[in-house]
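Note that one protein chain is taken out, while the other chains of the complex remain in position.
On to chain A.
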Amino acid sequence: MRLGGRVILDRVDLQVRPGEIVTLIGPNGAGKTTLVRAVLGLVRTASGTVGKRPGLRIGYMPQRLTVDATLPLTVRRFLALWRPVTADRVEAALAEAGVAHLAGSPVQNVSGGELQRVLLARALLGDPDLLVLDEPDQAVDVHGQAELFGRIETLRRTRGCGVLLVSHDLHTVMARTDRVLCLNRHVCCHGTPEDVRRHPEYRSLFGGHADDLAVYVHHHDHAHAANGAVVPGHDGDCCHG
């Protein structure tokens, strides 16, 4: 998958392979959501392309969902709205996401963490090749996060689907992700979680050590060497892992 946006997002190159978990991190306003919306086809890119394998099925799990209280809708029925599916498949998807017991509850009554898993079940019903999860750690406590990421980890192994994850906190996803892309209106750095964690630009964005912060100047007509020193000339991505 390739994408090159402008203004909000500049020179982004992103690929997700089958069975791979890629995490997008970055501060608020870094363009994470914009990039995800471009991947989903919800916004058009001013330049550049989003290339998808023909017939690629995307399962999207949004950050949140509010259903008007006037709509009488059970969780079971909510799952059946998006494509023609049998009742058995709905129950199976709910079980796979660990929320089979919620099938008969009004969708407005489930808690934040439960709703995340209902939304995961919804995404699974489309047999996705690529799962896109927008800040799944937002509405869930630490325990729920570990549970959810464990589940996603299992899913990519059993189903072999690629996973594109948006998060603002690398620590929660560190152990579960194959590659990390750190965004701040452009790609600050990318690579394995370890590479990114050591990267000075990541540290400056997310508060590393004070001595690292002191030498950091945010200009992008240059690149950073691994120790944080400024290397002239290179334009664009800062490090590759």
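Criterion: a contact is a pair of C-beta atoms (placed from the backbone, for glycine too) under 8 Å apart; a residue touches a chain by one contact, two chains touch by 3 or more; residues count from 1.
Keep in mind that, in the parts below, contacts and distances are computed from a predicted model.
Not shown: a single chain whose UniProt protein name, out of "Chemotaxis protein CheY", "Urea ABC transporter substrate-binding protein", "Winged helix-turn-helix domain-containing protein" or "High-affinity zinc uptake system membrane protein ZnuB", is "High-affinity zinc uptake system membrane protein ZnuB". Of the candidate positions A:I58, A:A103 or A:V196, contact with the hidden chain is made by A:I58.
Even with one chain removed from view, chain A keeps its contact list with that chain: residues 40-42, 58, 60, 62, 65, 67-68, 70-74, 77-78, 80-84, 122, 126.
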